[in-house]
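Working notes for the structure below.
For chain A:
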Amino acid sequence: MTTRLQTVRRVSWAVVCKDLRIEWNSKVLLNQVAPFSLVVMIMFAFALDNEGILQRVAPGLLWLATLFSMLIIVQRSFAVETADGALDALRVAGTEPLGIFIGKSLALMVQLFALELMLLAVALVLYTVEPTATGYAETFATMVVATVGLGFVGTLYGGLGAGARGRETLLPLLLLPAVAPVLIGATRATEAAFESGGAQSSQGWPWIGLLAVFAGVFGAVGALAFGPMIEE
Partner candidate 1 sequence: MTTFQTAFEAKSKTTGTAASKKLGAATIVAVIFLVLSGLIFSAEDVVQGSTVRIMYVHVPSIWVAYLAFALTAIFSGVYLSNRSRSLIWDRLAGASAEIGVLFVAVSLVTGSLWGRLTWGTFWVWDARLTSTAFLFITYIGYLAVRRLGGTFRQRARRSSVMALLSVLEIPLVHFSVNLWRTLHQKASVADPNAKVSLDGLMLFTLFWGLISFTMLFAWLLVHRQRLMALEDAVQDRGLDRAIQQRRTEAGL
Partner candidate 2 sequence: MDHASFIIASYALTFVSIAGYALYIVRRARRLGALTSDDDKPWI
């Protein structure tokens, strides 16, 4: 006999591996999403056209680019589920929904984190930010906690309209207001880490706390709501 916990763990591991393997084979993140976010970062520089301002607002631009790219990744993450009725098949097979939720969230988090690392490198070069050693530690802490929250919310809202026509255009409208707290928290924390605009690096930690609350709340709610949401 296997317990429910073991089932959940097995299912989520299988889903993570499946999603990451799909990504590894198709390389959509590498070939499409990453270049897109790069072009967004460059376009921000065109729009603002001032190195001082760019340096000052670099944290906000970094997170905006992350959120825009996240929309594409979430879209993609559920497009592969609904294209051949894969989600229906999983459901009919009686697969533990909690396992699917955790698995899809983890796969999304891994992809997002990889993207954020790349965007950080881009920001360091293009926006000439120079964090200190503690600044780097704070930036990485922010990225980890924010990514966990984004992964849960993205999976939750991505699954909301799964299968319905017209959901591609709807996702940004649903997801962006929901992740506004992440944009606020992560931007302020990263500003503190980069010490941009006279911020001190110690000011970042309360914002990381906010991000942790966000991640916790949406993780718990997602675990409860994902099952009823995808049923039928």
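Per the selection procedure, all candidates are chains of the complex that A comes from, given by their letters.
Worth a mention:
By our rule, contacts are C-beta pairs under 8 Å (C-beta built on N, C-alpha and C of every residue); 3 or more make two chains touch, one makes a residue touch a chain; residues count from 1.
Only a predicted model underlies this, so the values are computations on that prediction, with no experimental measurement involved.
Of the candidates listed (1 or 2), only one touches chain A in this complex, namely 1.
The residues of chain A lying in touch with candidate 1 in their complex are 156-157, 160-161, 163-167, 170, 173-174, 177-178, 180-181, 184-185, 188, 206-207, 210, 213-214, 217, 221, 225, 228-229, 231-232.
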